[in-house]
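One chain of protein is taken out of this complex; the other chains stay put.
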Amino acid sequence: MWGETFDDFESEERELAVAKQNFMHEPANMNFTFPSLPLGIQPVEFMNSHFGATAAKNMKFRKGTTTLAFVYEPATPADKGGIIVAVDSRASSGEYISSKSVMKILDIGDRMVATMAGGAADCQYWTRIVAKYCTLYELREKTPITVSAASKYFANALFGYRGKGLSVGSMVAGYDKKGPQIFKVDSDGDRCSLKVCSVGSGSLNAYGILDNHYKPKMTDEEARKLGLRAIMHATFRDSGSGGVCNLCHITPTEKIRLPPMDVSKLWYEFADELGRDIVYDPRE
Amino acid sequence: MSIMSYTGGTVVAMAGDECVCIASDLRIGEQMTTIATDEKKVHKVSDKVYVGLAGFQSDAKTMLEKILFRKNLYELRENRKVRPQILSEMISNLCYQHRFGSYFTEPLVAGLDDQNKPYICCMDTIGCVSAPRDFVAIGTGQEYLLGVCENFWQENMKPEELFEATAQSILSCLERDAASGWGAVVYTITKDKVNVSTIKSRMD
Amino acid sequence: MDTMREEKRNAIPAIGYYPQEEISTGTTLIAMEYNGGVVVGTDSRTSAGSFITSRATNKITPITDNLVVCRSGSAADTQAIADIAKYYIETFSMMENENVTIYRATQIFRQFLYNYRDSLSASVLVAGYDDKLGGQLYALPIGGFVTRQRSTASGSGSTFVQGFLDSKWRPDLTLEECKAIVKQAVGLAVFRDGSSGGVVRVATIDKTGTKLELFRPDKPGFPSVAPPKGHLSFPDHIEQSV
Amino acid sequence: MSNFTGITATMNPLAEMAQFKQNMREVAASPEWRTSKLIERQRWNPYSMEGGSTAAISGDNFAIVASDTRMTQNDINILTRDAEKIHVLNDSIILSTSGFYGDVIQLRKVLQSRLHKYRFDYRADMSADLCAELLSRNLYYRRFFPYYTGAMLAGIDENGKGAVFSYDPIGCIERLGYSASGAAEPMIIPFLDCQIGHVTVAEDYEKPPLTIERAISLMKDAFRGAAEREISTGDKIHLVIAEAGKPIVQKFLPLRED
Partner (left out) sequence: MVSTEVKNVAAHMDMDRGGAFDFSNCIRNQAMCKMGAKAPKLTSTGTTIVAVSYKGGLVMGADSRATAGNIIADKHCEKVHKLTESIYACGAGTAADLDQVTKMLSGNLRLLELNTGRKARVITALRQAKQHLFNYQGYIGAYLLIGGVDPTGPHLYMCSANGTTMAFPFTAQGSGSYAAITILERDFKVDMTKEEAEKLVQRALEAGMHGDNASGNSLNLVIIEPKETVFKGPIVPEFCKRPEPNDLVYKFKTGATKVLKNKTFKYDIIESMDISH
């Protein structure tokens, strides 16, 4: 590389050149090693003591969320069917809401998305790595990558860092030659294909609504309403979710991103719909 | 997670011209899940004296019973209504009695005394009284409220103005605090009436 | 002669206990018996960690006219023990209408220092004069036991002057010689020990009672120590002074 | 299936209750005041918190960044009254970081060297969005020994709009209208929510538009409020104003010094 020709280095100055190269250039990813802690210090325990529960409010990593995705067939020919992916938009660190408007549906290809749950920075970074791999794959193989291959690459990448404290709970959803697919990928390295799936601190609430109203055959309108409703209930009950609900509808032909809907407005509409008076009546 | 944010909850009190506003959120939770959304943290002690108890709600409820008990005894012995200054002294002694095993709740007293002069004060868990003349805040949203009230509070505000300033302060705080929210109630105490209003806030 | 192990208490947030640096008298106590009484010398520095809380404390606490106790270790413990023992000694002497002997006073000190030895960190020297045994000097180190000594040193500064004391001690010392040795010993200890310093206080206890003297560093009479001159650290063409 | 609840104690209530009873027995047997006399081994801590806070607001054609200039040592003594937390990297990018000052300087060096290399390679200045992505990646490269900083990058992006990017210590990037970081962040952010985001007022209430004058006064008032209530914020406000098409203006305004 240009470093060597500039002037001649002996051997120990070579590491300096490599270190400088790492420092200056974009490290090629697979043989890139993260700088590690001194010997004997466990990364997980170190992270917890400096960035975990006892850390300063704004020094904690951004976490907590609710994401869901489900596959459905069109009930009437007018509908398009496919996959509904719905997420909330709050990133909270401990009890402090560090951001109210995080976009948690990250694009992988033009027909595939990945959702962000658990560590926000981890998901953002590793989704970009998978997106880079998918575009290179498409250029090399000249056919769009299948969802299972993309999610397999994602799981393998995360498997390499097991036990080092990464926190990722992502759903890779997309439409490919095998039809609509959703793969759930965890930072523990496990990956499974599901029809209905929800990840995050509000996932228990979301599952309640999904299991109740989910039908394999639904109209588009019904499916979108179910996605919104599940996220709204999750944000009502779970303090780690909130903000706006972003919804993405992947149809066999294209990927539609709906405008964000304020979750609190959804709740008041839901209350009017049921005619329930949810407003607290003031007393002594 | 700190013990004080196990159940969450925030209370703020602001003093104006012969009027006092005290506001609280309505959430009770267990760490991340919300259990109840209609639990106010402000309790009436006497006509024009209210006490706010944020922090660990099981201790707050125990503390409320002890406070009401001591207030009733005081009124039986002294044959007159309790003034906020006296109530805050009583609560401070009650907290300090548990100096080495404190109740995980920070009390706040707000009210008008017999000359209708506003009095507000807040304490830490072992009863160190701080009684400024402008505003006090306790609970998980304390830092957010202090930052906002610092700019929203003006001298000698009229009851309506004071209500708006308190409402805006607690709403801005609930915007950023995951452990409190789900509605807010604001009490405006003036010399002849107490106006209680539930304000529209985010439910996430 | 004992060294205090540095004992730092941690905070216990559950019960709201956030301790600051404990005030301890690092200190140097030198005492020497002569026929007719005892000479005691101390420094006057009390430090909390590296901060000198007071540079002129009096560590020679008079208990009665001819009984004095020199305190070292945790200032709080030694002050409390000295107060309590003084109270007992005064009550006994009032009840029995005669002065308490030095030995009995020492036993009173030993009682407290031994019974509470796991929560106290105190080492004291009891020096006094009474008609029965004349000038006596008792050392009560950390363990809480009593030993009668002719010449002893205690506190963190004492380690530096043991050799000096052994070389100087002779059985029939006069008062003047004793005072000179004690003063010089304290001067040497102050010179070497970081947690000793300030003025030098010398007390003489004999038949007539206790006489306190104070020697200030900026006034004549302060024990002077002349260490050898250091070598120059830079090559000699550079102008420098030792 | 490990659910990402984002909180430490993910035990179910029964296990939690059993653990609590076990703790009660242990504490009753050997309370902390008896055992706490031992000197605890010093745990290695590579970070320290130099206090101070920064904030940034972006409008349609401007971006302003402000920070206080006090550097404190473990929350008590003041090291300097004019520490520089805002670094103008080039005429359209301003980096402002708070937190451990060692990492603040290291981040500035990393970004400056990459910008310098970019200028060498492409003979053009890096734009704000590019630099923002670069900072996010570089923060993440130290994922297992992170920079202990709350970084923020502000500037004018390619099509002349004001931009503020906020980060968490390991590089989760997000473009916002306004953001803050550092010790007084919890006090500044709700104030900006109310005054810029207008999230708390009723829908029909009048919402003044965000002009540059209003943004500058809001920033000054936010820091004055923070200096009143936070012990490590004070001395001077370092205000940096970047307007599309105009050179970057830097101002120093007085703050309380106690």
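Labels A, B, C and D are assigned to the chains in the order they are written; within every chain, residues are numbered from 1.
Note that a contact is a pair of C-beta atoms (placed from the backbone, for glycine too) under 8 Å apart; a residue touches a chain by one contact, two chains touch by 3 or more.
In this text, all values refer to a predicted model and were calculated from it rather than measured experimentally.
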Touching partners, among the displayed chains, of the absent chain: A, B, C, D
Full-complex contact with the absent chain, from A:Ser36, A:Thr54, A:Ser193 or A:Thr253: A:Thr54
Hidden-chain contact residue, picked from the options D:Val88, D:Leu130, D:Val201 or D:Ala244: D:Val201
Interface residues of chain A (partner: the chain not displayed): 53-54, 279-284
For chain B, the residues touching the chain missing from this view: 1-4, 6, 47-48, 55, 66, 69-70, 73, 75-77, 79-81, 83, 92-93, 95-104, 106, 114, 124-130, 132, 142-143, 146, 151-152, 154, 160-161, 163-165, 167-168, 171, 191-200
Footprint left on chain D by the chain that the document does not show: 8-9, 16, 19-20, 23-24, 26-28, 31-33, 51, 72, 75-78, 183, 195, 200-205, 214, 216-218, 220-221, 224, 228-232, 253-258
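One rule holds in what follows: only the chains that are shown with their structure count from here on.
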Chain pair with the most C-beta contacts: A-D
Longest centre-to-centre distance from chain A, chain (CA-based): C
Intercentroid distance (Cα basis), chain D paired with chain A, Å: 24
Of all residues in chain D, the ones touching two or more other chains: 5-8, 186
Overlap residues in chain A, where contacts from two or more other chains coincide: 53, 57, 64, 92, 96, 201, 240
Touch-based graph of the chains, sorted into line, ring, star, complete or other: other
Chains touching one another, given as label pairs in label order: A-B, A-D, B-C, B-D, C-D
Contact set on chain B toward chain D in their complex: 1, 31-32, 143-148, 150-151, 168, 171-173, 175-176, 200
Residues of chain D touching chain C in the complex: 32-33, 36-37, 39-40
Chain C to chain B touching residues, read off their complex: 15-16
